[in-house]
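One structure is given here, and the rest of the page talks about it.
Of the protein chains in this complex, one is absent; all others appear in place.
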Amino acid sequence: MLTLSVSLHHYLILAAVLFGIGLFGVLTKRNAVAVLICIELMLNAININLLAFNKYITPNDFIGQIFSIFVITVAAAEVGVGLAIVIAIYRNKLSVNLDEFDWLKW
Amino acid sequence: MVEFAMHNAWLVPLLPALSFLIIIFLTKPWKKLSALVCVAGMVLSCVIATLAAYGVFTNHEFTEKPLVYSVRWFSMAGLNIDVGVQLDPTSAMMMFMVTLVASLIFIYATGYMEGDPGYSVFFSYLSLFGASMLLLVVSSNLLQMFVAWELVGLCSYLLIGFYSHKISAREAAKKAFITCRVADFGLLLGLLSLQIVFGTLNLTELAEKISHFEQYTTMGILTLIALLVFAGPIGKSGQFPLHVWLPDAMEGPTPVSALIHAATMVVAGVYLVGRTLFLFHEVPTAMELVAVTGGFTALFAASIAITQREIKRILAYSTVSQIGYMMLALGLGSLTASMFHLWTHAFFKALMFLCAGSVLHALHHKADVWEMGGLIKKMPITGWTFVVGGLAIAGVPPFAGFWSKDEILLAAFDTGHYVLFGMAALTAFMTAFYMWRLIFLALFGDEKPENHPHESPLNMTLPLIALAVLSAVGGLVGTPWAPFWQEWIFFGHPHHADPNYLIMIGSVVLALAGIYLAYNLYCADKTRAKAHALAERYRFFWTVSYNKYYIDEIYLWFNHTFIDGAARLFYLFDIYVVDGVFVNGIAAITRLSGEGLRVTQTGRLQNYALVFFLGVLAVAVVLAFTDPSTAAGLTGGVK
Amino acid sequence: MIDFTLTLLNSISWVAVAFHTLAAVVCISALLVVLVRNIVHAVLWLAVCFVSLAGVFMTLDAAFIAAVQILVYAGAVCIMVVFAIMLIRRGNMGETNLFNKQVWAGGGVAVLVTVLGGFLSFRIRYAGSAPAVPENTVDHIATLLLSKYVIPFEVAALLLLVALVGAIFLAKEVKADADS
Partner (left out) sequence: MNGFPVLTTILLAPVAAALIMTFIPRNESKLIKCIAAVGTFVSMALSLYVYFSYDTALGGLQFAEKIPWIRDLGVNWFLAVDGISLPMLLLTNLIGFSAVFASWNVDNRPREFFILLCLLITGVMGTFVAHDLFIFLLFYEVVVIPIYILVIIWGSSKRVTKEYAGMKLTIYLLIGSAFLLVGVIAFFVKAAGVLGQPNMSFTALAEAGKQLSAFDQTWLFALMLFGFGSLVSMWPFHSWSPDGYAGAPTAVSMIHAGVLKKIGGYGLVKIALYMLPVGAKFWAPYMAVLGVAGVTYAAFAALAQKDLKYIVGYSSVSHMGYVMLAIGSFSVIGINGAVANMFAHGVMAALFFSTVGFIYEKTHTRWIPDLGGLARQVPRLAVAFMLAALASLGLPGLISFIPEFTIFVASFKVYGGLAVIGIAGIILTALYALRAGANTLFGPPREEYDHLEDIRGPEMVPLVVLGTVLVVGGILPSLLFDMVNSGAATLMTHVESAVKLGGVFK
C-alpha cells in the first residue's frame, strides 16, 4: 500500500532543505545578485515553517500566516534596498563580484 | 623675675625664631632694622637665659631632678611625642653660653657684613640658626632634639652656602648637609630603636628606663642602639671619618664659621652624647668607641692642621681636634670635663674665628697665612685678642683652655686610659705648635708691603675684647682649688679629683714647648728656611697631611663611582628593562597580536557569514544536545 | 480493476501527492538556482521555485499567502531582480553565476545546518492529527491585521516606505564628479 501522507515533519524537512540550499548559495556565490536571490530562498524556507506551524499547531490563531505576511513585506523591502545597494556599488566599482569587495577589512 | 625666666625658658628659642619671621616678612628691605631685630632677639633671649641659668645654679635640687615642662606634640595609638623644655645645670649652662656667644657674634656680624647685598637675609638666617640651636639645647625629648638638630643642619646649609653664586660655597653647603644626613640616618635609626624598645623619647623617662634596661632588651641591642645614636654626633661634630664637611664650611661668611664652630653646630653632637650619657654609660663598648673616636680625631685633625695654609682652615681643623677632646672626655664618662672644655672652647674659638674674620676683612679676603705678617702693629686689638685666644687654646695657665684641658687629661689618666692620655698629650703639644705657627706667621714677623691692613670698626672689636676677657677668665669657674663647675655639671655623682700637679705641670711644659718650637721655626728665623727644610725632609708626611690624608678624594671617588654609578644603572634599568622590556614589551605584544589577528579579517562578507553560521551551528548543537541546565549555565542564566 | 483503481485513487491522499510533487519541484528548482552558471537562468528557476512554493502554501490551507507569494515573489521580486541584472550589464551572461573559493566549506556548513534542522524538527511533538482549519481564512486575517496587529501592520507599511525612499536614494544616478 502506498502510504503517502504528509505531516508537520515533512514541511519542516522541506524548509530545512530549502534553507540549506539558500545558505549554500549565500555562502558560495560570487554574484551579489545571486546572493540576494539565495537570501530570498532562505526567507521562503522560514515562511514554510511559519505556515506549517500555523496549520498544525494553532490553526485558529493565524499567527503564522500573519507573521509570514510580515516576512514577505520585509523581504520585499530587503530585495529593493539590497538591489539598490548592488547597483550603487556596481556604479562605483563596475563589478558585482563579492570576492573583490573587501572594504570591511581594517 | 628669675622664676618667670625659669618657667618661660621656651622664650629663649622662640625670640630668635620670632626675629627670623619678622625679618623675613616685615623688615627685609631695611638692613639696619633687620640687624637690630636679630641682635635684639638674641640679646633678649640671652637675658632670659641668664636669669634662668641663675635660677638653676642657685638651687641644688636641679642637679638631681631637672625642671621639665612639656606639651603633647602629636599622638596616636602607640606613639606619643612631647615637646618641652628641660632645665638642668647642663642645659642652663649651654643656654647661657650659646646666647652669650651668639649675641657677641651677631653684634660682630653687623660690622662684618656691612655692604653685603644679602644683609637682611643673612641676619634672618642667623636668627633661625640661633633659634634652632637653642631649641636643641632646651629639648626635653629626643625627637624634638632631632628636629632642632636637623634645623641646625639646614641653617648651616643656608649660611655656608650664603655666597651661593660661588660654586665652592654651593658645593660646601651641600657637602655639609649630606655628610650630616648620612650620620643622621644612624641617629634616626637609634631614635627609632629607642622609641620602639622603650616606648618613649622623653629624656627623663628614658634615663629612668635605661637604668634597668634588662627589663626591655638585651645588652647587644642596647649596644647597637648606642652605636647608632653615636653616628649622629660623628657627623654633626665632625669626628673622623665624617669630619670632611667641617673645613669646607669655611666658605660661609666668617661670623657663620664662628657660630658653627664655637657655639652651636659642632658642639651639638657633644651635647647630644652628653644628654644621652645615661645610654652610653650602660654600654661600655660604646663608651670605649666614643673615647677612641674622640682621641683619634683629636690627634688626626691636629696632624692636618700643622701644614694647612689658609687661616680659617687651620682653625677649622683645630675645632675638629678640640671636639675630639670633648668626645674623649665623654667616652671616659666625664661629663664634667667635656662640658667644661665645651664651655671654654666656645669662648676662645669664637674669639679666634672672629679675629680671623677681622683679619680677612682687613686684607680683603686674602686667606693664606704665609702672605700675612706683622699684622699686630696695624691691628692691635685684633692681634692681641688673637694672642689671648692662642694662649687659651694652647693651655697656658691661667687662661681658660688650660683648666678644661687639664680636666680631660686628668680624667684619662685617672681612668687608666694611658694610650688615650698619651694621644691627648701629644695633641696638646701639636695644638700649641700649629696655633702659634699661625700667630707667628700672621701677626708677627715682617709686614708685607702689598697688604694695607686697618683695624676693624668698633662693633667688631668690642665683641673681640669681650670674648678675649671670657677666654682669659672663663676657666676660673672650674679650677681644682675652687671646683664650682664640678659641683654642678656632672653625670652620676659629682666627681672631685685632687689637683694632680704632675699632669698640670706636664701640660704646661708641652704647651710651652709647642709655642717655643713654633717661635723657633716661624718667628725667630725670618727666612723660615728651617721650616721649609723640615717640610722637604719629610716630604711624604707633609704631602699627606697637607692633602688631608686624601679622605675627600676617596669620598668623592666613592660617591662618583658607586652612588652615581648605581644611579645610572638603575635609571638605565628603568628605561630599558622596566619600560623597554615590560611596559613597551606588553604594548608591542598587544600590537603584534593585533597585526597577526587582523589577517583573519578578510573583509569578505561571505567569510564572515560562514564563520557566523559555524557559530550558530555550535550554539545550536550545544543547546540541542546538552542538558538544559548546562545550557543555562553556559548562557549565564540564573536560578 | 476499476474498483481497485478507485480504491487506490481514494486511498491516495491527493494533498500528499501534491505536496511531494511540489516539494520535489521546489528542491530541484532551488538547487538549479544555485547551480546554473547563468544568472538569468537562475532567476527563471527562482520563479519556478516561488510558484511551486505557492502550491506548497496551498497544501497548508494558506490560500491568501499563496496568492501573495505569487504576486510578490514570483511577480515583483523576480522582475526586480531581472531589472537589476539588466542594469548590471555584463558581456558574457554564461559566466555570471559562479562559485567562489569557499564552496566546499560553505557546502559543508549548509549541509550541517540542513541536517541539524531536519534532525531537530523530529523533536517536535504535537497533536497527531491536524485540527480543522476554519473556512474563510482571508476574512480572519483581514480582521486580525486591522485590529490586533494593526500597529505592526502600520509599521510594516512605514518600513516599506522607508525602504522605497532608501532604494531610490541609493540607486539614484550619482553626479559625475563622484564617479571614479
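As written, the chains take the letters A, B and C, and residue 1 is the first residue of each chain.
Keep in mind that, in the parts below, a contact is a pair of C-beta atoms (placed from the backbone, for glycine too) under 8 Å apart; a residue touches a chain by one contact, two chains touch by 3 or more.
In this text, all values refer to a predicted model and were calculated from it rather than measured experimentally.
A.B. asks: List the displayed chains that the omitted chain touches in the full complex.
C.D. replies: B
A.B. asks: Pick out which of B:R181, B:K377 or B:R591 touches the chain that's been left out of the picture.
C.D. replies: B:R181
A.B. asks: Please pick, from B:T90, B:S127, B:S193 or B:T264, the residue that touches the omitted chain in the full complex.
C.D. replies: Residue touching the chain left out of view: B:S193.
A.B. asks: Footprint of the hidden chain on subunit B, which residues?
C.D. replies: Interface residues of subunit B facing the absent chain: 72-79, 143, 146-151, 154, 157, 161, 164-167, 169-171, 173-174, 177-178, 181-182, 184-185, 188-189, 192-193, 195-196, 563-564, 566-571, 574, 578-579, 582-583, 587.
The rule is simple: only the chains that are shown with their structure count from here on.
A.B. asks: Would you say A-B or B-C is joined by more C-beta pairs in contact?
C.D. replies: Between the chain pairs B-C and A-B, A-B carries more contacts.
A.B. asks: On a C-alpha centroid basis, what's the spacing between subunit A and subunit C, in Å?
C.D. replies: 7
A.B. asks: Report, in whole Å, the distance between the mean C-alpha point of subunit A and the mean C-alpha point of subunit B.
C.D. replies: Chain centres of subunit A and subunit B, defined by C-alpha means, are spaced 94 Å apart.
A.B. asks: Taking each residue of subunit A in turn, which ones touch at least two of the other chains?
C.D. replies: Within subunit A, residues 23, 27-28, 98-99 contact more than one other chain.
A.B. asks: Touching at least two other chains at once: which residues of subunit B meet that condition?
C.D. replies: Correct list: 606, 610, 613.
A.B. asks: Which residues, counting only subunit B, touch subunit C once they are in their complex?
C.D. replies: 606-607, 610, 613-614, 616-617, 620-621, 624
A.B. asks: Which residues of subunit C touch subunit B in the complex?
C.D. replies: Interface residues on the subunit C side: 100, 102, 105-106, 109, 112-113, 116, 120, 123.
A.B. asks: Which of the residues in subunit A come into contact with subunit C in the complex?
C.D. replies: Where subunit A meets subunit C, its residues are 1-2, 4-6, 8-25, 27-31, 33-34, 36-38, 40-41, 44, 47-48, 51-52, 54-57, 59-60, 62, 65-66, 68-70, 72-81, 83-88, 90-92, 96, 98-99.
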